[in-house]
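The complex appears here minus one protein chain, its other protein chains still in place.
Take a look at subunit A:
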Amino acid sequence: MPGAPTYPQFPLRAPLSGRRASCSDAEVPACRGRAPAAGDMLPKPRSRGRPSSQADRDGGRGGDGRAARSAAAEEAPSTSRGAGGSQDPRRSSSQGGRRADAPLVVGPRSQKQLELKVAELVQFLLIKDQRKIPIKRADIVKHVLGDYRDMFPDLLHRAAERLQYVFGYRLVELEPKSNTYILINSLEPVEEDAELRGDQGTPTTGLLMIVLGLIFMKGNAVKETEVWDFLRRLGVYPTKKHLIFGDPKKLLTEDFVRQRYLEYRRIPHTDPVDYELQWGPRTHLETSKMKVLKFVAKVHNQDPKDWPAQYCEALAEEEDRARPQASAPSQASARSQTSTRPPTSAPSQTSTRPPTSAPSQTSAPAPSS
């Protein structure tokens, strides 16, 4: 595995290796080792670009990555070298033992280089979070930091600060010590935002909101069979393709789980086997019981207080969060995870209202998220 890291780059850059998110060595110099001036970010590629493009002109397109790569090896003082001189950027064992031999390699890194690293990290996090897949520390190190891995905490912290200040996104760890991260919007979404978005949000959010509501109202866990019983009334079936939601079964049991909105666990000793759905860590971080309760209430055209048990629970969670804690996000998730079905929610008759007003729920998919 090459020691020089990259993060996803469009392969039209001189390297032309075209592998998505791979550690192609030649891609490395493209983003480092420069004193960037606005608009002139790429002195190195210029010289690399020409040879490869001429090769293109002469010998047909493609396969010029190699020329680019060797040129890159000579020219690019990649930022991971720091004060280094003529190291081969493709040295694959730059970590561990090598470093002990050549301490100068990890020499003083210039402000500019660090700044560029933080910039790459910020972009990496933004892109990754777009897919709603939690970002692993290992991926960050592999694709962005590489030789800068020793500076992970510092760089991550700087990136987090930039994300919050510039974009209004909070970088949080999904669960304590999980080494996976997501971005939470610190700006409250506003209804008119939806009209002005370019990506139309996702229609599947509506389904997610309904299920989250159901889970909470039923005491924070619900059997999969119950979920389908409920959704059937809305015309959503596990086995039938849905016009808006596509494959609801896949959404609930795979996509939302992968995005950490839901947890999907097998219930032991059930025959036929049944599963249980709960809120996932991302849900706890992105929303709250109170918000979901308000959503459910709105759908029924009622007041959250009409469900006293759930209202109390939501209120308790609000108070918990308001209390200044050392590590707020992890607290929130930890606490919510441990709040098991309180016996008091046994009076689930209150939460059986949904069936009677199910038809009105068809207009529900206008989530407050």
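As a working rule, a residue touches a chain if its C-beta (ideal position, glycine included) is under 8 Å from a C-beta of that chain, and two chains touch if they have at least 3 such contacts; residues count from 1.
Simple rule for what comes next: contacts and distances are computed from a predicted model.
Engineer: Select, from "Ubiquinone biosynthesis protein", "Non-structural maintenance of chromosomes element 1 homolog", "GPI transamidase subunit PIG-U" or "ATP synthase mitochondrial F1 complex assembly factor 2", the UniProt-recorded name of the complex's unshown chain.
Structural biologist: "Non-structural maintenance of chromosomes element 1 homolog"
Engineer: Who touches the missing chain here, A:153, A:198 or A:324?
Structural biologist: Reading the full complex, the residue touching the unseen chain is A:198.
Engineer: Just name the one of A:120, A:224, A:286 or A:313 that touches the chain not displayed here.
Structural biologist: Only one listed residue reaches the unshown chain, and that is A:120.
Engineer: Tell me which stretches of subunit A touch the chain missing from the display.
Structural biologist: 7-14, 16, 18-21, 30-31, 36, 38-39, 41-42, 45-46, 49-50, 52-54, 56-57, 61-62, 111, 115-116, 118-120, 122-123, 126-128, 130, 158, 161-162, 165-169, 185, 187, 190, 192-193, 196-199
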